[in-house]
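After the structure tokens below, expect a handful of questions from me.
Every protein chain except one is present and positioned as in the full complex.
Each chain carries a letter (A and B) given by its place in the written order, and its residues are counted from 1.
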Amino acid sequence: MTRWRWLLVVAIIGVALVPLSGARMATFLATDVAIWALFAVSLNILVGYTGLVSFGHAAYFGIGAYAMGLLLKNTTVPFVLALPLAGLLAAMFAVLVGFFCVRITKVYFSMLTLAFAQIAWALCFKVNAVTGGDQGLPGIPYPGFLKYFDGVPVIGAFDMGERFHVLVIVLVVTFLVIIHRILGSPFGRVLTMIRENPGRAEFVGVNVRRYQLAAFVIAGLFAGLAGAMFGIFNRGMYPDLMYWTKSAEVLIMVVLGGMSRFYGPILGAFLLLWLNQEITAVTEYWSLIVGLSLMALIFFLPGGAADLVERGRRFLATRAGRAATAVVETRTRNP
Amino acid sequence: MTVSILINQAFSGLTTSVFLFMAAIGLSLIFGVVRVLNFAHGSFYMIGAYCAYQFSVYFGPGNASFWMGAVLAASVVAFLGLLVERFLLRHLYGKEELLQLLFTYSLVLVFADSVKAIWGIEQVSVARPPALSGRVELAGAVIPEYSLMVSIICSFLVLALWLIIQRTRVGRIIRAAAADRETTTALGVNVTWLNSSVFAAGCFLAGLGGALVAPVTAISLGMDTEIVIACFIAVVVGGMGSFWGTLLGSLLYGQVLAFGILLMPEFSLFAVYALMAVVLIIRPHGLLGSSEAVRA
Partner (left out) sequence: MTGALASRAEGACLKLQDVSKSFGGFKAISDVSFELQRGTINAIIGPNGAGKSTLFNLITGHYTPTTGTVWQDGRDITGIAPHRLSRLGIGRSFQRTNVFAKLTVFENVQAALIAHHGFGPRLFSRSVNLFVRETNDMLASVGLHDRPDLPAGLLSYGDQKQLELAIALALDPHLLLLDEPTAGMSTAETEKSIDLICRIVRERGITLLFTEHDMHAVFSISDRILVLHQGNVIADGTPNDIRSDPHVKRTYLGAKG
């Protein structure tokens, strides 16, 4: 296992240092993927681990972004404080929304998450004074403290955008490790119990609503943190980014990558964004391709890309002669 | 705030409701019988509008050509819906709900780009039928003849649908399937055929709605995602799978939007979403829906 851990660390450092390659698009993509990966993983806390399908996750992303944007543009609050504040604001909205949503089930739950998200969108869209209305909040600056890295080796040679990229990688990896820890904890175990059988979970002593609310808030918090970083990365924040179709996009990433594995949504974010970059260069019918791919996925590989990866792993394991246990895979063990 | 302004707004809201109802009733029907929340419903609506445009180009202006075009457009959409159900959706019954929902969303994406490919990104428009291009005065308010005609058509539609659902054998089967699927199958009803028919019928209504709204709206990409949210609101507020509920939901949506624009223009959009949220919080099964296992 330690061998893989080292490989992972090297890969992360590699991603952080992509700007060294000089390829602007690669850096751009890497930052984008990192942020959306965090966003998607946060959604998967709800969808894959707790069994709650939220159609309105983009709201927390958006709130985080607007909060960060407003703080950095209009106040002297430094990035270091603004980030947790943005996350906190998103989490607070999640408490409000979650409180009502966990009282109803299934499609009604999803519809209510959608309703609240659209409320948030409508407010941002219309309350011009604060959020800039449909013009949005352009010109969100990079964090000021990045200026002080001039003397640092390697990073000193990067421009602000590239330094921000390194910052994003560091932050995203940290947050992902935290989420991974949470999901592997007893709390995470309780969430999977709730997903599988909420009725039974009640009877083993779980206050289902309370845990669902907790999951909702944690998911909202990290989505807000992702959004906060996105606002800066995107050099601005616009209401579009909170419309329900964005919630659908991140949901697609989760399913594309695979809900049943922690790394699934990360894979999904990478695939979707990378393919987007490659394919929109050749054609304007990106939606068509996503739609068709999604359809194919649903019919032929509902477990997502992670499913393929797991099959590959098992294949290699049997090849290596390690004891091939029961025919089936265990889908909820954290890697 | 004179009475005529109020009546104008009320009628404006009614117009919105009428067009919304035609789209929403299809969604409600599909949800009630086929048990799928069809995100692509707005896409069918949009395709109906674009087809109406296309037929108006083929047939040229004129009364007969307009109405004929509308019916043809709806039929095309119905046929499209039938194909989708028969060859694709059918294989997902019984699978996880999330997969079904994402499938319908993938349709949204495919249809959106297909429409873009066929008709481009420019807005298109359809003229009203010449006989109905004037206005009528009603209690001090000025109402477009076309909207009035569509409202009348819609009323007949409501009556016809209600009669079908309440008084015919087909209607009884639909109600039975909506209430209890398994028993209905056990009673020998061909549920496969039922699903296909209801889906196609729902799409027909969506297409018709789109075709009829064509002269009074900007036909463009983005229609699909806008209308489907409105449909969700109408259906959720009224009660999923409930006929009168959808009608009530559509009426409420229209009035809330119209008076919202009048009273708090900044927040009119917010008002309809707030309506949806409030209903879901207080009465999740909708104002006229039946309370099956909704509460957690």
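In the analysis below, contacts are C-beta pairs under 8 Å (C-beta built on N, C-alpha and C of every residue); 3 or more make two chains touch, one makes a residue touch a chain.
These numbers come from a predicted model, not from an experiment.
The absent chain, not drawn in this view, touches the displayed chains A throughout the complex.
When you scan A:25, A:204, A:281 or A:320 for touch with the missing chain, the hit is A:204. Contact with the chain that does not appear here is found for just one residue of A:28, A:99 or A:187, A:187. In the full complex, chain A touches the hidden chain at residues 181-182, 184-190, 192-193, 195-197, 199-208, 211, 325-326, 328, 330-333.
Keep this in mind: only the chains that are shown with their structure count from here on.
Our note on geometry: chain A versus chain B, Cα centroid distance of 33 Å, whole angstroms. Listed in rising order, the residues of chain B touching chain A in the complex are 37, 88, 91-92, 95-99, 101-103, 105-110, 112-114, 116-117, 225, 229, 232-233, 236, 240, 266-267, 269-270, 273-274, 276-277, 280-281, 284-285, 293-296. Considering their complex, residues 47, 53, 100, 102-109, 111-112, 114-116, 118-119, 122-123, 125-128, 198, 208-209, 212, 243-245, 248, 251-252, 255, 284-288, 290-292, 294-295, 298-299, 302 of chain A touch chain B.
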